[in-house]
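For this view, one protein chain was removed and the others were kept in their places.
By letter and in written order, the chains are A, B and C; residue numbering begins at 1 in each of them.
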Amino acid sequence: MSGNSFGKALVLTTFGESHGVALGGVLDGLPANLEIDLEFVQSEIYRRKSGKVFFSSPRNENDKLEILSGLFEGRSTGAPIAFVIYNHDQKSSDYDHLKETFRPSHADYTWQQKYGIRDVRGGGRSSARETLARVAGGAFAKIYLQQQGIKINAGISQIGEFTLSEPAAGISDPQILSWLEKLKSEGDTTGGVISCAITGVPAGLGEPVFDKLQADLAKAMLSINAVKGFEYGSGFRGASMRGSEHNDLFIHEEGRIKTLTNNSGGIQGGISNGEEIFFRVAFKPVSTLMKDQQSVNSSGEATTIKGKGRHDVCVVPRALPIVEAMAALVIADHLIRNSSSG
Amino acid sequence: MSGNSFGKALVLTTFGESHGVALGGVLDGLPANLEIDLEFVQSEIYRRKSGKVFFSSPRNENDKLEILSGLFEGRSTGAPIAFVIYNHDQKSSDYDHLKETFRPSHADYTWQQKYGIRDVRGGGRSSARETLARVAGGAFAKIYLQQQGIKINAGISQIGEFTLSEPAAGISDPQILSWLEKLKSEGDTTGGVISCAITGVPAGLGEPVFDKLQADLAKAMLSINAVKGFEYGSGFRGASMRGSEHNDLFIHEEGRIKTLTNNSGGIQGGISNGEEIFFRVAFKPVSTLMKDQQSVNSSGEATTIKGKGRHDVCVVPRALPIVEAMAALVIADHLIRNSSSG
Amino acid sequence: MSGNSFGKALVLTTFGESHGVALGGVLDGLPANLEIDLEFVQSEIYRRKSGKVFFSSPRNENDKLEILSGLFEGRSTGAPIAFVIYNHDQKSSDYDHLKETFRPSHADYTWQQKYGIRDVRGGGRSSARETLARVAGGAFAKIYLQQQGIKINAGISQIGEFTLSEPAAGISDPQILSWLEKLKSEGDTTGGVISCAITGVPAGLGEPVFDKLQADLAKAMLSINAVKGFEYGSGFRGASMRGSEHNDLFIHEEGRIKTLTNNSGGIQGGISNGEEIFFRVAFKPVSTLMKDQQSVNSSGEATTIKGKGRHDVCVVPRALPIVEAMAALVIADHLIRNSSSG
Partner (left out) sequence: MSGNSFGKALVLTTFGESHGVALGGVLDGLPANLEIDLEFVQSEIYRRKSGKVFFSSPRNENDKLEILSGLFEGRSTGAPIAFVIYNHDQKSSDYDHLKETFRPSHADYTWQQKYGIRDVRGGGRSSARETLARVAGGAFAKIYLQQQGIKINAGISQIGEFTLSEPAAGISDPQILSWLEKLKSEGDTTGGVISCAITGVPAGLGEPVFDKLQADLAKAMLSINAVKGFEYGSGFRGASMRGSEHNDLFIHEEGRIKTLTNNSGGIQGGISNGEEIFFRVAFKPVSTLMKDQQSVNSSGEATTIKGKGRHDVCVVPRALPIVEAMAALVIADHLIRNSSSG
């Protein structure tokens, strides 16, 4: 029983390997008659390619999206939307040296154990390049949400040990930039934290008791490569608070019921309450280093993994649209699911 | 589209309200021919009732489990196992005062918004009492896992601002105990953190790309009432590490491939690697206070919620078997799912 | 991966064995705020017990339904509705002789092969008594459909070789009755055909391409014990028609678009078109005979199955509410699913 589909009412199924023919997905369940701005979808894919050289892998991913089905005269028809991004830069031979060795903290060993076979080219399906299809699928969800007044905004709030005062779309702090340059020169990498805020969500989204809105957001985030943690509202900090300071008191203001504080992060009892939803996602450091590492091969013999090619120093800047895409899929799924609750 | 079922190959569906006739569940997909020790299942339910008076609500929940189906001569048959726990202490009138008011940081407001109706008696289905059925269902999963050599162990690692040196099954530290007594005398509450370790899991569990093992664990944990965060392996701390210190180097030892460190928390690329799986779960402070709080009623008018009855100061000690039960359901589900992967 | 749940948006999970503690189910996804007439639900269960002695097994099934959850002050709340019917007549010893033998055309052999264990008491979960929970679950679906103006009506259209001129709720034809008496005296049984009509269904129900309305109806019917065939609209007869006589021409009448004929059976392209939906379901003869039959035991040795106890001569009269219940679950499921299509 595989797990390449996400969502219950709005279902994204993705496929494709890093160095295979193509990556893509099928989005099933998007309401009919939505005007689809394909340039927006393409622009989301481009956002995933970070601009700054020291963050990004220089492999030329032009990543042009092709729509195969589901649209008619610029609108969704209720039929599944299939899309594909062909890979143009498939030098498989680059990866021959990985056929028999397991890179540390990658998926090489576990996939081999699970399936008895793996596509070694660039990590195959375990590559972060798989998230391309999530960004595309999420962009369609965003289009739907935008038409409902819902906005999703992710920002960097931590890079390595540097905490940003405000979540940001990029890094401009010279101190952080020079530290990243230093890491890069050492062939090393780092992690970080992304914060995400969702506004305009009506009260009522989320399905008790297992499909609580935060439960589906947590699953969505932890399904992203390199994510190690998720917290919403007060999060881990809430564990050390008192009930009397944590409780969000209700007030009536501007004709509606609101809360004075928002430690709940916009979700109570698993259901959105109309306040801003916000959460944080922790990413581990990139596992591919530009320095040698000890490892073993499939026979258990010691071997050295050479640091070659060029890779990201930190995945966080490129992960912003991925976090947003997964959040959009969750909120859109629950918006559709909720249409039949009462 | 409701969400009262959990799992794909091993599916637990739960039902019941805090002060309704009964709570219970249906567990579908447990392999046939397992010897079932019903006393163990009952003992897990009793574990959920904390022993220490200052933690627990004194309501007498005798919580006797009745099996309705799925067993024959002490063994599972492959048919769904239904179980029920009747409620014996249903003084609904205690809750009449809540009919028109929304308790802060409870699910009262959101359920009313979603469904236009709610069972006001003790929180109805949003009550933590719903987790009884999870503990029962999880106990069956544990029996299956134990026969595969898999063990799950949760412990308290933080209560309020107190961090324990080792995760523990209960609180014996006098300093913490006296602080909890003080909180109780003030009618206040606190949160905490639970750590959970799973040993004996074979390599290969977890389904790329969306049903990664950590993604399903995260969903399981965030579906528990009062949970605000989840992290596994290095977790949020991993975000500030360097790749060169975070990567878990492979070695060959005692006839098998292992890792030198375990920042991966036993999961790489979404699939278990045979090392110990561990994660941490943050709980917010209990929302029910024994002191008055300001709120609004359904007409938006200001009102006061009286602190009456007696409730837990901290939910964490009682939540240990719940965390274990949900973890057991996830691991058992993936063990069954994996039987067809290769 | 078990299969004890039916439906996608409205999900019925059933449990229970013929001679176990109880049978029952959990219905998840029924919209909130529906007024529930529990006497109607109970009356549907009583309909399943046929009145005429020569059709029915005389075992006293008083079959009192108990509601465990999901209702509050007479209304659905959006929470799962759990219900249970306790078995009161459990003489397991009656079935000891079946422990080692396989009754012809029953599920004894296949369940033993699949699970390596089976509940031998009265067929266990493979007994037609399992359909009790379907009738109860379907009754809730009917309540929902009735409030939308949708009615479901099943009738007997064939008993053995006798075709009725009009589908009927019971048998009054003296010729058929005397033939059934004769069958009974010979310890033999027969099959029949049920016709079902659904009126008031709006255009638009059914989900291309796999969850066509007729596909889900077919699955629902073939999941009922003893069913051997399903056809809708022109059915098997349509195979020998010409397109020019089969096509249902559209007309505009009484302010709406209708069809002149209805060979489509109310469904075109898998989606309801607003006309009457009708289909036919074939039932095989009851497998339990009141005469001796040759068989083998689990060691493959020849043995004789004694015809003892008393059983139905024909299951068709008792199957009417089962066919209606399954049809109601399908239509209600699709009504809810369709709420988000456009």
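Simple rule for what comes next: contacts are C-beta pairs under 8 Å (C-beta built on N, C-alpha and C of every residue); 3 or more make two chains touch, one makes a residue touch a chain.
Note that the structure is predicted; figures quoted are calculated from it, not measured.
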Chain not shown, its touching partners among those shown: A, B, C
Residue of C:43, C:62 or C:113 in touch with the missing chain, whole complex considered: C:113
Contact with the hidden chain (one of B:23, B:79 or B:180): B:79
Hidden-chain contact residue, picked from the options B:1, B:45, B:81 or B:224: B:1
Residue in contact with the excluded chain [from C:6, C:72 or C:140]: C:6
Hidden partner chain, residues of chain A it touches: 1-2, 4-5, 8-9, 11, 13-17, 20-24, 26, 28-29, 32-33, 66-70, 72, 75, 77-82, 84, 114-119, 124-125, 336
Residue ranges of chain C at the interface with the undisplayed chain: 1-6, 8-9, 14, 102, 104-111, 113-117, 125-126, 130, 158, 160-161, 183, 188-193, 203-204, 206-212, 214-223, 225, 227-236, 238-244, 246-252, 256-257, 259, 263-265, 267-274, 282-289, 291, 293-296, 300-302, 337-338, 340-342
Where the missing chain touches chain B, by residue: 1, 9, 29, 31-33, 78-79, 208, 336-337, 339-342
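One rule holds in what follows: only the chains that are shown with their structure count from here on.
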Graph class of chain-chain contacts, one of line, ring, star, complete, other: complete
Farthest-lying chain, centroid of Cα atoms versus that of chain C: A
Chain B-chain C separation of Cα centroids, rounded to whole Å: 38
Gap in Å, rounded to a whole number, between the CA centres of chain B and chain A: 26
Whole-Å gap between the CA centroids of chain A and chain C: 45
Of all residues in chain A, the ones touching two or more other chains: 1, 9, 208, 337, 340-342
